[in-house]
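Sending over a structure as structure tokens; questions will come in a sec.
All protein chains but one are shown at their positions in the complex.
Order as written gives the chain letters A and B; numbering starts at 1 within each chain.
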Amino acid sequence: MKFSEVTVVRIYLTETGELQKTLLAKLHDEEKVRGVTVFRGVSGFGRSGKVHSSTLLDLSLDLPLVIEFFDKPDKVNHILTHLRKILPAGHVVSWNAHVNED
Amino acid sequence: MKFSEVTVVRIYLTETGELQKTLLAKLHDEEKVRGVTVFRGVSGFGRSGKVHSSTLLDLSLDLPLVIEFFDKPDKVNHILTHLRKILPAGHVVSWNAHVNED
Partner (left out) sequence: MKFSEVTVVRIYLTETGELQKTLLAKLHDEEKVRGVTVFRGVSGFGRSGKVHSSTLLDLSLDLPLVIEFFDKPDKVNHILTHLRKILPAGHVVSWNAHVNED
């Protein structure tokens, strides 16, 4: 089995706002990444300071969203640099991994 | 683009039981991690020995849950040590990654 290197990226957002749409459109139309998957969390909290502890698992109108993609490390580097101005600091996590080639 | 090191943690649970609530409350109130996201799986199986092969994709009353968070490696280390007694062995996966700082 043959593998090649990729960088996996997870961008942590919430459903509110247009950022997710902007990012998805850019990743698809401009950056042409191999593939993107969007996951919706069922609960969570962020740096906003909002305290949800008593109803932490209740449905919320502002659920967490994760935009995930992977591509060659160089390409990911370029993408993150291009998108730098619209990516919220502290919300883009990336690491190296392998993908099957055949 | 500036990155700093983080450790990503994924804790694999199921919806049954109070552990998820306890963990979320502790991560939020006591450990004060940057952010936590909870994902619900649509299917799965664990070490319980329960055989689901024939109906593997049917909806279940005990769906998998993943609690995910990331923070500085030292802080994550502390958190996992603090929470050690309530974390089920073999269910907490962690790895190093980078987060965007600006």
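Throughout what follows, contacts are C-beta pairs under 8 Å (C-beta built on N, C-alpha and C of every residue); 3 or more make two chains touch, one makes a residue touch a chain.
Small disclaimer: the values here were computed from a predicted structure and weren't measured.
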Q | Touching residues (missing chain, whole complex) on subunit A | A | 1, 3, 6, 8, 20-21, 24-25, 28-29, 34-40, 65, 70, 95-102
Q. Residues of subunit B in contact with the chain that isn't shown?
A. 12, 39, 41-47, 51-53, 56-57, 64, 66, 80-81, 84, 87, 89-95
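By definition in this document, only the chains that are shown with their structure count from here on.
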Q.
Suppose each chain is reduced to the average of its Cα coordinates; what separation in Å results between subunit A and subunit B?
A. 17
